[in-house]
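Structure record follows, encoded as structure tokens.
A single protein chain has been omitted; all remaining protein chains appear in their positions.
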Amino acid sequence: MTVRVPSGEAAAPARDNRLVWSVHLAVAALLLLLQFVLPPFHHGMLARIMVLASYAIGYNILLGYAGLMSLGHAMFFAAGMYGTGLTVYYLGLGALPAILIGLLVSIAVALVIGWITLRTTGVSFLIVTMMLAQAFFLATLYFNRITGGDQGLVLTGRLPLLHLGLLTFSLAQPGVKYNVALVVFTACVLLGLWLVRSPAGRVLVAIRENEERARLIGYNTFHYKWLALTISGAVAGLAGSTYTLLFSYLGSSFASILYSIFPLLWTLVGGVGTIIGPLVGTTMMTYVVDITSGYTTAYLIVVGAALVILIMRFPQGIMGAVRARWPRWLP
Amino acid sequence: MSFTGHLFLGLLEGVVSGLVIALTAMGLSLVFGVMRIVNVAHGEFFMLGAVFAWYFSSLTGSFYPALVAAPIIVALVALLADRFILRPIRYAPEPTIVATIGLLYILQQLVLTFYGPYARPVAAPIYFRVDFPWFGYSGYKLVVAALAALLLAALWLVVTRTRLGLYMRATQQDREMAQAFGVPTERVYAAAFALGAVLAAIAGVLIVPVQQAHYLMGLDALLLSFMAVIIGGVGSLTGTLVAALFIGLIDGVMSVFFTPTLAKIVASLLVVFVLVLKPMGLFGGDRL
Partner (left out) sequence: MAPVSPLLETVNLEKWFGGLRAVHLVNFRLERGEIRAIIGPNGAGKTTFVSMICGRIPPTSGRVIFKGREITRLPAHARVGLGIAYTFQLVSIFRNLTVYENVALAVQRRLVRHPLDAIKDNHRSLTAEVEAALAEVEFTPPDDRPAGTLAHGHQRLLEVAMALALHPELLILDEPTQGLAPEEIASLGALIRRIAGNVTVLLIEHNMEVVLGLSQRVTVMNWGDIIAEGTPQEIEANPEVQRVYLGQ
């Protein structure tokens, strides 16, 4: 007796692949072209949004795919930020070495934090990540002689040049900022896509769906979660590194709990468990916050309202709701 | 002032703040225990208590109406939040955290809008000075400590001797069984949530003559309550009480000798330590 796997299955991956790559490349191409038509304000906004969306993509790797909600990601973002920013400020390193150092710092932090926190799960995990991030935030205030604390450090004037082979770019130029942000964003999208569609990514989904079953199929779930958290933290750190170089500033506020809540918010809005979702969410909420802050100092109320509405009505976010209509292929 | 003087001051401050923290933390612990949820907006109820205390005392010129009116209003806010936010999401753990974070920002920013960013003082209802060998101490603070202790005792009576307390303990132990026995669990949840908020609000009212009312004061209160609940053992009211006093004392003593920032770092790490080592994670205890 022959068993036929339904024709959808075997064919699906090939068809899937083409669709996935076309959609994501289309978005990247759109972003590439937009820079030539946008007025300066939106040009700068979009550069900032792309960096923050990279942060959200990193967060989503842990939340959407591994199923772990953290309230401490500001730690990783800030680790990259301080790693890169402080080496530029005090050591005058070039852009690429500084980013590399920021990345290494955030990977180290993520490895350690992962090792500590992944023994817990669910609400406990949420609280320990939050508390560790809080301790980290307080430490940046305590050591404010180095970090600049709340006031932070300004990098203008010390901004390194970006050396790529024979070409040199100044990070102060808006065009350079935009394209660096675009490159970083695209890299994070590609990394996310690759991870999600890899065998390791499938195991993460399995762990999210039914951890005990995943264990009893023989997967070391702790290691996989650790891997996910480290990659998630590294991407967040890369975003932090990029942010400080593009916006010439670093400060304790980026390590505060608000910056741990932001990626959660952006991911929820845009769609948990999708790769493009974070971009949608970050774009929407950044503009909403920006517009609201023009009307009132209490602009964070939109953050509050958004969280409540989302969790009550649209727990899957916008792209998640879209994906529910076209089930299979959107990663 | 001598070392002993400093130490005694630290201890005294610690006891006062410990009891106030205990009052706030009890509210959080009750909600944790009975409803099995984390209310991240808990600190905002504390803040609302303080802000409404300012409002009523400037409205009437006297502190005492605030002591009654503020907790009532906060209870109403809590009941509305329970009915329209928490109940629809069925008290699911992670969504509740997200929703209460949202509630935190809504409450906080509303207060910012209507009350403003400034810290405003409230006059203490009683002013007298108690003289110790090394320093004079605010008599009002001692009154606060005494009142907080009294309220904690009253809470204990409510939990152990009243029908509501019985319902709450039953619901905490086994919700389905309690329902089967006719306990109106939905109303018990609402009552527990409101009671938790009221405890925080009263703590806020009591402390406002000492601390001033500010729209951001809820965050500190939240963190300290969190620490007390987790270190004391989730689901255990006595544990929370002991931990709160402990934290208050440590905080009081450390703040006299070291910076508050360092004290908070240590306390945060202590919470992590406890949670990571506790094998049952967060919901291990099953007795109030």
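Order as written gives the chain letters A and B; numbering starts at 1 within each chain.
As a convention for this text, a residue touches a chain if its C-beta (ideal position, glycine included) is under 8 Å from a C-beta of that chain, and two chains touch if they have at least 3 such contacts.
Source: prediction; values computed, not measured.
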item	value
Omitted chain - touching chains that are shown	A
Residue among A:Ser22, A:Gln151, A:Ser170 or A:Asn220 that touches the chain left out of view	A:Asn220
Residues of subunit A (touch criterion as defined above) contacting the omitted chain	1-6, 8-10, 13, 197-200, 202-203, 205-206, 209-210, 212-221, 328
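Criterion: only the chains that are shown with their structure count from here on.
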item	value
List of subunit B residues in touch with subunit A within their complex	38, 85, 88-89, 93-95, 97-99, 101-110, 112-113, 117, 223, 226, 230, 259, 261-262, 264-265, 268-269, 271-272, 275-276, 281-283
List of subunit A residues in touch with subunit B within their complex	69, 116-117, 119-124, 126-128, 131-132, 134-135, 138-139, 141-142, 261, 264, 268, 296-301, 303-312, 315
